[in-house]
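Have a look at the structure that comes next, please.
A single protein chain has been omitted; all remaining protein chains appear in their positions.
Order of writing sets the labels: A and B. Residues in every chain begin at 1.
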Amino acid sequence: MDGTSAWHLILSGDPALFAIVRLSLAVSLGATLFAALLGAPLGALVALTRFPGREPVIILLNALMGLPPVVTGLAVYLLLSRSGPLGPLGLLFTPTAMVITQTVLVIPIIAALTRQTIEDLWNEYRDELAAMNVGPWQGVSTLLWDARFSLVTALLAGFGRAAAEVGSIIIVGGNIEGFTRTMTTAIALETSKGNLALAVGLGVILLGLVVLVSALAWGARRAGERLGA
Amino acid sequence: MNTALYPSDLPIVFSEVHVRAHDTKILNRVTLTIDSGSPTVLIGPNGSGKTTLLRVAMGLAPPSDGRITWGSREQLPPLRRAIVFQRPVMLRRSCAANVRYALAAAGVPRDRRLRRTTELLRLVGLEGFEARPARRMSGGEQQRLALARALAREPDVLFLDEPTASLDPAATKTIEDIVQAVSSRGVKVVMATHDLGEARRIAGDIVLLHRGAVVESGAAETFFAQPATEEARRFLAGELLL
Partner (left out) sequence: MNIQKILRFAALALSSVTAFAWLSTAASEDSSIVVASTTSTQDSGLFEYLLPIVKQKTGVTVKVVAQGTGQALDTGRRGDADVVFVHSKPAELEFLAQGESLKRYPVMYNDFVLIGPKEDPASIRGGRDIVQAFKAIKSKGAPFVSRGDRSGTHLAELKLWSDAGIDIEKERGPWYKSIGQGMGAALNVAAASAAYVLADRATWIHFNNKADLQIDVEGDTRLFNQYGVMLVNPARHPQVKKELGQRFIDYLVSPEGQRDIAAYKVNGQQLFHPNANDPEA
């Protein structure tokens, strides 16, 4: 595939290409969603409760933000392999496995950022909420709502990490054409095949997505500022 | 709220109250009674314990030693007390939403909140500010909004911690007028200030604190005309109490 036909492929909405982009979005969005459902309450819980070992937990959460994707991919691969503990589920080399490994990567990001945001906000609001005799559940939902723009930024950070990584999903997904091939894994493959024009084209699309996510994060921060954060 | 059914928070009685933090005595054997009537004003140098006394009286901080009772009850939840902090924190919402939040926390039913919000904002001179983001207002405006929030629960006792400390004279007057109005409506006002002029303007009773202990307390007129203690004399003369 030469340069011009690669660009033509991209611009003409080729269905195989469309499938790759769609899968990338589904896997990364799905992972971010699950990571948010698990990570945000975890982060809020750590922010608002006091328990022995709390400081090490916070340090660990922050450290796990830098979890190397290949390590995570390897660990999940060993879990999901037929010879592994979760083998009978038959999840290896499926998009589900990719969502699982990306969820593991993204949870620490969302949890750590949520914890920081909620803890900072609680330190700010604590006296006023106590003075208004606000109960714990009401207080938590107040914090989550008032912190929503920062929380959205945390979600976008998590999504950005998922969308950009290739190390973990290529291991657990197997980069199978038509099934587990995403933009990042396709770029890795096409580069290794020497189809640099196509790889660049896919890279441009991926960059566009990254820029879009960045713009959304910026918009969220500005919206928050307008409300006088 | 039906005030007749609910017992009052007054008098607030401090008996030998100590508050300690990291081996420092912040309040030292404070014995004090705050009863209904004209405003009680706390004065004293910075670090004398005024803020801590207010917080303890509000019920936000437990004493390390000693007892406090509200209307003869120990550990009464602050449903009929309200406090305006020295640097009030606005929720990241509009003015009206802040007031509505306080009303909801006080248990005011939803259908009454709109009317009460309008009333409260008018009381503190913030009518027209409903939609303004609360954090984008000036210091004086935020102070007034904090007052509106505090009054949302129709408190028996209103604590104010140096409400005009960082305000210009015009804003100060506005706040003082509101405080006077609230006091004349029957709410017991307990206010800390470092502005002796303000103390003279507002106080019915004075409590002078120094290094966590009550140096002197009594009717304001008597205190200003004829202070009983040497420290009070020196403080009124503008000397530094060390």
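Following the convention adopted for this analysis, a contact is a pair of C-beta atoms (placed from the backbone, for glycine too) under 8 Å apart; a residue touches a chain by one contact, two chains touch by 3 or more.
Note that the structure is a prediction, hence the values are computed from the model and not measured.
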Inset, instruction - Could you list, sorted by label, every displayed chain in contact with the chain left out? - result: A
Inset, instruction - Looking beyond the chains shown, say which of A:P69, A:P95 or A:G201 touches the absent one. - result: A:P95
Legend entry - Touching residue (missing chain; options A:G30, A:G43 or A:G167): A:G30
Inset, instruction - For subunit A, enumerate the residues touching the unshown chain of the complex. - result: 1-2, 22-23, 25-27, 29-30, 33, 81-83, 87-88, 90, 92-96, 174-180, 191-197, 223
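Following the convention adopted for this analysis, only the chains that are shown with their structure count from here on.
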Legend entry - Intercentroid distance (Cα basis), subunit B paired with subunit A, Å: 47
Legend entry - List of subunit B residues in touch with subunit A within their complex: 58, 60, 77-79, 82-83, 85, 88-93, 101-102, 105-106, 133-136, 149-150, 153
Inset, instruction - Spell out the part of subunit A that touches subunit B in their complex, as residue ranges. - result: 124-125, 127-128, 130-134, 138, 142, 146, 224, 226-229
